[in-house]
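The structure's right below; bear with me while I get my questions together.
Shown here: the complex without one of its protein chains, the others still in place.
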Amino acid sequence: MKHVLAPIAALLALCLASPLALAQKKYDPGASDKEIKIGNINPYSGPASAYGTIGKSISAYFKKVNAEGGINGRMVNFISYDDGYSPPKTVEMARKLVEQDEVLLLFQPLGTPPNSAIHKYMNSKKVPQLFVATGATKWNDPKNFPWTMGWQPNYQTEGAIYAQHIIKTKPNAKIAILYQNDDYGKDYLEGFKRGLGKRTNMIVKEVSYEVTDPTVDSQMVQLQASGADVFFNITTPKFAAQAIRRAFDSGWKPVHYLNSVSASVGSVLKPAGFDKSVGLISTQYLKDPTDVAWASDPAVLEWIAFMAKYFPEGDKTDASNFYGWAVAKTLEQVLKQAGNTLTRENVMKQAASLKDFVLAAALPGIKINTSPTDFAPFESVQLISFDGKQWNRFGEVMGK
Amino acid sequence: MSRRNLILIGVLLLVACALPFLVSNYRTFQFTLVLVYAIALLGLNILTGYNGQISLGHGAFYAIGAYTAAILMDKFGFPYWATLPVAGVVCLVVGFLFGLPALRLEGLYLALATFALGVSMPQLLKYHHLEKWTGGVQGIVITKPDAPFDLPLNPDQWLYYFTLTVMILMFFFAWNLLRGRIGRALIAIRDQHVAAEAMGVNNSIYKSLTFGVSALYTGVAGALGAIAVQFVAPDSFNIFLSITFLVGVVIGGLASIPGAIYGAIFIQFIPNIADELSKAAPWAIFGIFLIGFVYAMPFGINGAIRMLLARFGRKAQNSGADSTVTESSIKTKEASS
Partner (left out) sequence: MDAFLQQVFAGLATGGIYASVALALVMIYQATHHLNFAQGEMAMFSTYLAWSMINAGFGYWTAFLLTVILSFVLGVIIERVIIRPVENAPVLSVVVVFIGLLVILNSITGWIFSYTIKTFPSPFPTAPLLGNKFVSSHQIGAIGITLVVLLLLFAFFRFTPLGLAMRAAAQNPVSAKLVGIRVGWMLALGWGLAAAIGSVAGMMVAPIVFLDPNMMGGILLYAFAAALVGGVDSPGGAVFGGFLVGVLENVLGAFVIGNELKLAVALVLIIGVLVVKPSGFFGKVHVSRV
């Protein structure tokens, strides 16, 4: 009797399961049995076109994903448009992606002003604005903007960490700050001041520069003249290299905190000069593929192979290309988790339920954590210090 | 204006009115931006095309108009339509005040002065003492208005019609202004300013006022643009915007009213086309388009159209408002006057 029961039970189970299985496939615009449409907006032209390589590296990654069978059997259709870093254009492209191309979600739009411009629109249309490429703090607001989520650790947290480190290690410091006069620079500055709390009087000089300035030499002269012995350097790669070199050449030896955006060994420290970068302090959450410390790390090797095969024209010393690869992997995970329920709501739900998700590209001990009340995937960073050859981690993982 | 032109304009208006119902909301939004840029370009054209004063800084007036509208709506609760006249007046005054010292400058030197204005605008908008009003680097977010009187239009369509109405009014005023005495005075100043002065045209007043009016047009366009995009931020009004306006005016056709519309279509859609043609270097494609257009149509799209029409032997228009600087148009003007 038993040997008949089993197959009957199996048949029964199958009959019950299949309509359920069929009913489990749910699609919103942009998803189907065959493909998932993902929208992206990046500056491929204009003054910020240096960051356009992120969009290109993400596109290359999804080419790899498709070559290896897609996500749950569906091919990724990655549609990326250029906005020239101009918010009116970003609005236009976002509307094109949502209303004309009907993508499932908008992934990694780049820049704070562009994302601010489409913030309300995306939420009113109930389309995910997922893993935005900016370190501003305002993307972690699930109560008011449930369809927007950041990815990288925000600048304010990083600034506060440096401030607290200074209070702990050098409580009588005189601090000089150089910052870029835009949302990125001001965000770091605000976080830093917040971290100093009542001790903002430690700041003896703060000086700004514009992206259109040819050099920051004049600013560095001002900062050195202030007699500060701690320097917080909030500059993008080109100016960071100039500042590092200038500080060394003019004999100014402050405790030098460098913001993580410009901490790449290959694209900042090498041009500035390794000998001039000794003692730099920064934070990191991802591995630096140009850092000799990670030369034989499996994730870095995987990335190098990926670049060689799918993005050979990409610059292997550009940290942006590693960043793009890492964030694309995160989206891949979210979409995998969504399974056959490819609705926008479920995509956000899956993005908001990453628990201790380990990205091989991240530093050991730093994990992605999200929840319905926590829309900040990366919140922890590690303090690092440069010894002339590589970045060395010290202290413990900070942040959340 | 000849009957043929009136019929043409009538047909165009009909098409323009029907547009929001023929295309998607997204396209309506794009066309709204085309109308906005057309007003801005007309402003620049009045100054540069008709009056010969080059401006590499009109993005600044666009920014002032945009921020005026945003601040009034965000901080003072003004209704959107009330921001337009205020933006216009503010820009009129600023433009006039800028035009006064700029009187002594010609050609390249004026270009530098206006260039300075365009380049400094983002810095001024980010200035931390003004942050309370301008929102600093974060900018200001505003809401698009709904259609009034419960009209069955969605916000995109309503804004399109609103912009279209404003544009028609402003174009009509400009056309009226330019084909009369004032228009002739402007052109006289452009072509032979010493002779114009000798004939009784007060150069200083006309030139400064022209700056003011030109700024007014571009400022109103800026206000409309801010409402359409629902966001203003300092770095979106950088020197590239001013250069884009200049490019639009030249490609569209200097000293022509339809040129403003052609130019607006160009600066709105060609970057998108460039983006589709090449992801690797879209800006290079845009540059090739620029050079190509200038080769094919050195006097702008309007100039090319007029030459085509002239070649097919039609009578040239009689109105003084179409005074493109071509030898053929001078001949035809003489023939028809």
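In order of appearance the chains are A and B, and numbering begins at 1 in each one.
As a convention for this text, contacts are C-beta pairs under 8 Å (C-beta built on N, C-alpha and C of every residue); 3 or more make two chains touch, one makes a residue touch a chain.
Because the structure is a prediction, the values reported are computed rather than measured.
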item	value
Absent-chain contact - pick from A:Q24, A:T212 or A:S371	A:T212
Hidden partner chain, touching residue among B:V94, B:A215 or B:V250	B:V250
Hidden partner interface residues of subunit A, rising order	45, 47, 49-50, 53, 181, 207-215, 217-219, 221-222, 225, 237-238, 241-242, 249-251, 266-268, 270-271, 314-315, 317-318
For subunit B, residues in touch with the removed chain	48, 54, 101, 104-106, 108-109, 111-113, 115-116, 119-120, 123-124, 126-128, 192, 194-195, 239, 243, 246-247, 249-251, 254, 280-284, 286-291, 293-295, 298-300, 325
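In the analysis below, only the chains that are shown with their structure count from here on.
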item	value
Whole-Å gap between the CA centroids of subunit A and subunit B	39
Sites on subunit B touched by subunit A in the complex	24-26, 29-30, 33, 119, 123, 126, 136-139, 141, 143, 225, 228-231, 233, 235-236, 238, 240, 271, 274-275, 279-283, 286
In the complex with subunit B, residue positions of subunit A that touch it	44-47, 49, 56, 59, 80-82, 84-89, 91-92, 95-96, 99-100, 112-113, 116-117, 119-121, 181-183, 186, 210, 212
